[in-house]
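So that we are looking at the same thing, I have put the structure below in structure tokens.
Excluded from the complex is one protein chain; the other protein chains are retained at their positions.
Labels for the chains are A and B, by order of writing; each one numbers its residues from 1.
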Amino acid sequence: MGDFTTTASVDAAEVLADGDARRAPGPSDFATRLRRARLGMLVCISAVLMIFISYSSAYIVRQGLPTLDSRGETLIHDWLPIQLPNFLLVNTLVLLLSTLTMEVARRQAIHEVALATADPVLPPTRGKTNEIPWLGLTAVLGFAFLAGQWLVWRELGARGFYLATSPSSSFFYVLTGTHGIHLLGGIIALLAASAATLYFRQSAASRGVIVDVTAWYWHFMTLLWVYLLCLMKFAH
Amino acid sequence: MATGELAAHGAHAHAAPTSWIRKYVFSLDHKVIGIQYFFLALTAVFVGMFLSLLMRIHLIWPGVSLPIFGEIQPATYLSLLTMHGTIMVFFVLTTAPQGGFGNYFLPIQIGAPDMAFPVLNMLSFWVTALAFGVMIAAFFVVGGAPLHGWTGYPPLSALQAAGPGEGLGADLWITSIALFCIGALMSALNFITTTLDMRTKGMTLMRMPLTCWAWFITAILGLLAFGVLLSAGILLLLDRNAGTSFYIPLVTINGQLAGHKGGSPLLWQHLFWFFGHPEVYIAILPAMGLCSQLLSVFSRKPIFGYKAMVYALLSIGFLGFMVWGHHMFMSGMSPYTAFAFSVMTMAIGVPSAIKTFNWLSTIWKGRIRFASPMLFALGFVSLFVSGGISGPFLAQPVLDIQLHDTYFVIGHFHLIMGVASIFGMFAATYYWFPKMFGRMMSEGMARWHFLITLIGTYAIFMPMHYLGMAGHLRRYSQLTELNYLHPLVGVQTFMTYAAFVTIGGQFIFLFNLFWSMKFGKRASDNPWEATTLEWITATPPPHDNFGGHIPVVFNGPYEYSVPGAPRDFVMQTDPPLVLKAH
Partner (left out) sequence: MGLVLLVVIWLITFISAYFFIAKTWWLPVGASAAAAGIDHHFGTTYLLMGFVFVAAQVLLGLFAWQYRDRGSAGKPALYSHGNNTLEITWTVLTAVLFIGLNFMSSSIWASERFRPAVSNAVQVEVTGMQFAWYFRYPGPDGKFGATKPELQDPSAGSEGAIGLDTTDPASKDDVVAGVMYVPVNREIEVILRAEDVIHSFFIPAMRFKQDAVPGIAIHMHFTPITTGDYEVACSQLCGLGHYKMHGILRVVSQKDFDEWLAAREAEKQ
């Protein structure tokens, strides 16, 4: 690869001093890591959103879909909405509470990064952080939500509504089940973040990034749940 | 030493691995992962080609007994076509251009040391590889591979009793696709984050090579489309195994009530094609980006209309989500909806045409060097034109009445998506092989490969348009029953002979690929005298791509034959030129 001279002379240092303020990416740069992780989480959330958008549109279309009756003569609408168990509201409250505790945890974790930046002599800590109890509480509430969903499924089953019973029951199980699986993923991430904090030396920056993006995912899961509940309750 | 570089101040996120497992199997290095994807696709394409050869043989010699396989049964033919389509679309067209070359070269071309999330990258490859294993397993289970076509329309794909292979084979097929969706979503996440957040200093979006734009937009398409396919597949699995009726109305199968009611087969079609149409753009966009790149490099001319090319890619991506109904004109969908989709489909032809005009204008008044990548790039343009011209026929519902589900459609999508995209992959291989392996591929062998493949694929797929006009339907395992098909068997015979020759020609490529890795002429760092960032790295690039330096970009990616410059190309990292006044 050769050098070549040009009619312009350019001082590399000059060029580099101005213009684009973005610094070189490096693992030690918290702001970059956080921005990048948040961007990645936004993209991830978009993908998950598309799954629920597909199910939503299938749900709405199916509600209005006419089908030939068994005599092959007339088109009928066979959508019978199931009555949503009231316990779902309890679960919703649990999830809303968990989103609050998650947010507290997130703010604690970010605050710790600010502290660590201010006093760089502080070595990476193990086990001594303020967000651990909040993470733990969020995980407990998350499990409580899932347990509550399981109870709702059992109640529906007792009333005779299983996965294949009717179109509306099928969608209920699919929507709540898919949400539950994704929430479980979030709980696992929470537990992993807590375990890493408790047992491994990890910088405040690393913890901050992980807790922050997990929190955004968690908030999305809560919003998604509220949306799904409204969809099943009100959409006709 | 190239000018315009900073000394590094951050070490690369992870140190170079040392153990064999971490270096070659569970590598976090985007270059290794790219090569892994490439070889997965290479395996898949030979499997897919072999399946199509068996199909071709069966069509014109139905009773022949082959070594090992024996006689190809009618059910087998339908499984062959199902698996051929599925393997080619997912494990070749969606894997090599994006997962293979995109993974390897996107970070380098934007000046980054790796992808944003290397662990996710590694996972995305292994999930995809697992998906391929599950897909192949479908051949070996009781009942064999499914026979419902790569499009998998229920109720045929939803009722286990609807045909052989529709039992466990179909469940494995759906599971494989679901895994593939997850792998693709992970990969898309990486591509998008990397492109938006890791461009080096001076690499603005409008200084990115068109390959990077193509990979970026392809990733967005994948992000928004694969989730829909995943949902559709899960509902299909439930219909098949859990007694739900998302897709299955009140039907009987073999005279027995199937036990479902109220579902809609059209629901699957809408979900599938909402994914399926962006999927075909996922298959072709990277090749379009590369074509732009290569035509510029090998004509020693800037790409004609860089901004227009970017807008065209963006429009194609955007409009690609609005045309899915053109696969459903005959499906029972409302004719008013069909008309709306038809208008959108004709509209999407416009940016594609603009790209073609710009490619022709790029080589116009250039100084063309006929290196192997350029041959395939020129071949790509020819195939894109041919495949593209048949689109407006199918896009008009009135003409689609006659052509839907005929060989006309098969000819169309093979030329525009199959062969054109494969030419993109060949071009990418010949072009980037020197950087990846430090040696040149044989140009002599490449020329033979090019000529046989170009002529051969035209010989296979152009006649399909005539067959379609004459009403020859697709997915027919035998041509004996309809009288009007009898005069067309001669054309089928011609296509089969052409297939033999063309597939034979691919072994020249395979030989060239492996032989050159050991015995090819040693390559310099920039054998093609190109301007983009991969050509400033060492060959092959070190673990962090730029050897601890961070490149700084001053120029666009297509500065060839700049008047007043000392040589006919200006690297992106060269100091900006000031043209002499005359």
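Here is the rule we use: a contact is a pair of C-beta atoms (placed from the backbone, for glycine too) under 8 Å apart; a residue touches a chain by one contact, two chains touch by 3 or more.
Fair warning: this is a prediction, and the values are worked out from it, not measured in the lab.
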| item | value |
| --- | --- |
| Contacting the left-out chain in the complete assembly, out of B:299, B:496, B:512 or B:526 | B:299 |
| Residue of B:342, B:421, B:442 or B:532 in touch with the missing chain, whole complex considered | B:342 |
| Among B:52, B:94, B:477 or B:496, residue touching the chain not depicted | B:477 |
| Listed residues B:196, B:353, B:445 or B:501, member touching the removed chain | B:353 |
| Interface with the undisplayed chain - residues on chain A | 66-68, 70-73, 75 |
| Where the unshown chain meets chain B, residue by residue | 74-75, 78, 147-149, 153-156, 159, 162-164, 248-255, 257-258, 262-266, 299-308, 330-332, 335-336, 338-339, 342-343, 346-347, 349-350, 353-354, 356-358, 360-361, 363-370, 375, 378, 381-382, 385-386, 389-390, 392-393, 395-399, 401-402, 404-406, 447, 451, 454-455, 458, 462-463, 465-467, 469-471, 473, 475-484, 487-488, 491, 558, 560-563, 568 |
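As a convention for this text, only the chains that are shown with their structure count from here on.
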| item | value |
| --- | --- |
| Chain centre separation (chain A, chain B; CA means) in Å | 31 |
| Contact set on chain B toward chain A in their complex | 1-6, 8-11, 13, 112-113, 116-117, 185, 188-189, 192-193, 196-198, 200-202, 223-228, 230-232, 234-235, 238, 242-246, 249-250, 261-264, 267, 270-271, 274, 525-526, 536, 550, 552, 554, 564-567, 571, 574-580 |
| Chain B contact footprint on chain A (complex, rising order) | 1, 3-8, 10, 12, 15-16, 19-20, 22, 24-29, 32, 35-36, 39-40, 43-44, 46-51, 53-55, 58, 61-62, 65, 67-68, 70, 78, 163-164, 167, 170, 174, 178 |
